[in-house]
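The structure under discussion appears below in the form of structure tokens.
Not every chain of the complex is shown here; the ones you see sit where they belong.
All chains are identified by letter, namely A and B, in their written order; residue positions are counted from 1 within each chain.
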Amino acid sequence: LSRIITLLTDFGLEDGYLGSVKGIILGICPAARMIDITHLVPAQDIRAGGFILHTVYRDFPAGAIHLAVVDPGVGTERCGLVIQTPNYFFVGPDNGLFSWVLKNEPAAEARMLENGEFWRSTVSSTFHGRDVFAPVAAHLAAGIPAALLGPPRIAHIAEWSTVSRHGSTLKGEVLHVDHFGNVITNLDRKTLNDLAPNRRLVIHAEGRAIGGLRSTYGSEPPGAALAIIGSHGFLEIAVNRGNAARVLNLRAGDTVLVGVSSEISPLDPTCTKPTGPTAQWKR
Amino acid sequence: LSRIITLLTDFGLEDGYLGSVKGIILGICPAARMIDITHLVPAQDIRAGGFILHTVYRDFPAGAIHLAVVDPGVGTERCGLVIQTPNYFFVGPDNGLFSWVLKNEPAAEARMLENGEFWRSTVSSTFHGRDVFAPVAAHLAAGIPAALLGPPRIAHIAEWSTVSRHGSTLKGEVLHVDHFGNVITNLDRKTLNDLAPNRRLVIHAEGRAIGGLRSTYGSEPPGAALAIIGSHGFLEIAVNRGNAARVLNLRAGDTVLVGVSSEISPLDPTCTKPTGPTAQWKR
């Protein structure tokens, strides 16, 4: 049995914390394949961590265990979770980190981590990533059934990110700014389609008009802003060959409005695959 | 044979140096499992690298090979080391990087790297991480005994970090500031216990009173400073949900004083495991 364990934390990369987590996992399940998603979630930013996890977890093969630790609940009484879905396991604190996953996975079953038999022999008060969550993920990877880890529990689901509709206008917000400065919103393809299938959309961010939806970054000249459905399925504001967050001065929490224009346009920007020897595609 | 090789360096993550080290290792020992501890040790900071290694190495299963390269000894005549302890191997320069490990491992046997048969066929003058230390670690992972690598040697132990006691006051210093801004000192649990078992301690950092020892970050309100024994066993100064180094303006080298108060208090902050279905724990 060689299960994949992905790791997503706010531990950073400059200390030994991540090494400790991996060492503990290997001691319990030497065959575990550990894949880093990111360890640069902004410190204690549960919402950002949950969003990144949400955009990535389905890209892994069935059976993968997603270990996620963004755990600012210092001193509060939060418990630990294992969540089982048809294809995956999730392990981490019950603080909302798995909110998007749970909304997205109707068949998810959550359990409270309670059986200390599967924890580190000494549990510190400051590092449950190493002492509780890593051992639990490793035992899952080694084949221990989730039911042994603790009793069922209704997991906490946070309602951080709301989309509201006023007539023919959607109001959403910026969730995340990525490495390239692309500004990712909480408006997904289905929501936009429900508003205006095959209609041209008009997007505004913090009062500034971005224009309609494009299907490639290169649809606008270098330096120009544009809106696009990003690779994760959310509306994204970008600048061709530039940094949209910097150019447009946008950040997480900013308001994004989407209205409808009367012109017909194809909404879905997913490429069709090129076929035949002369096919060429755009990035 | 599938041995773990951990990697700790000051190489950073933006160049190809780390990739070269890993490629060389895989060429010699294709089954090696390489685990990054960190590559963001401040450039040429042997003390910081040695401290991080010390806090992490015992979390790995027995048999692991710890490859550590922080090597500022440019042009000086320092040699390379392999160190064998009952559970681990260590490979790197003989410049003090393994000082904490050696103090902690009375049965350690050090050898000077001398047998060029186990090095890269061409050895550069600027990159022994790739040309000497990586091949040696890979050969160890492949089963070569340490005794073939070179003759015994008394390894260099640096005395960077001293704790002094004046009556009932301990004087230590800040060793490291972690990703969260937690300020980690060189005062360990045993030293504090020797000073005042079951006594309340009074901690000062650079003249500022921090108060007594707490057992969780959440023992103080958000934004308040506190002292705690960190997950690595050293006295740490933290700010609940905040960045202590920034709030208190502390950095490596700053002085920390610990005195004794007369009240009785439990010193050891290690959690007992919760048991039973209603158990709840604090981070």
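In this text, contacts are C-beta pairs under 8 Å (C-beta built on N, C-alpha and C of every residue); 3 or more make two chains touch, one makes a residue touch a chain.
As the structure is a computational prediction, the values presented were derived from the model and not from experiment.
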| item | value |
| --- | --- |
| Total identical subunits in the assembly as filed, 2 in place | 3 |
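In this section, only the chains that are shown with their structure count from here on.
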| item | value |
| --- | --- |
| Where chain A and chain B are represented by their mean Cα positions, the distance between them in whole Å | 32 |
| Complex contact set, residues of chain A against chain B | 11-20, 22-24, 26-27, 30, 34, 43-44, 71-79, 93, 114, 116, 119, 122-128, 130-131, 151 |
| For the chain B and chain A complex, residues of the former touching the latter | 2, 4, 6, 8, 13, 33, 35-41, 52-53, 55-56, 59-61, 64, 176, 178-180, 215-220, 228, 230-232, 240-241, 243, 269-271, 273-275, 277, 279-283 |
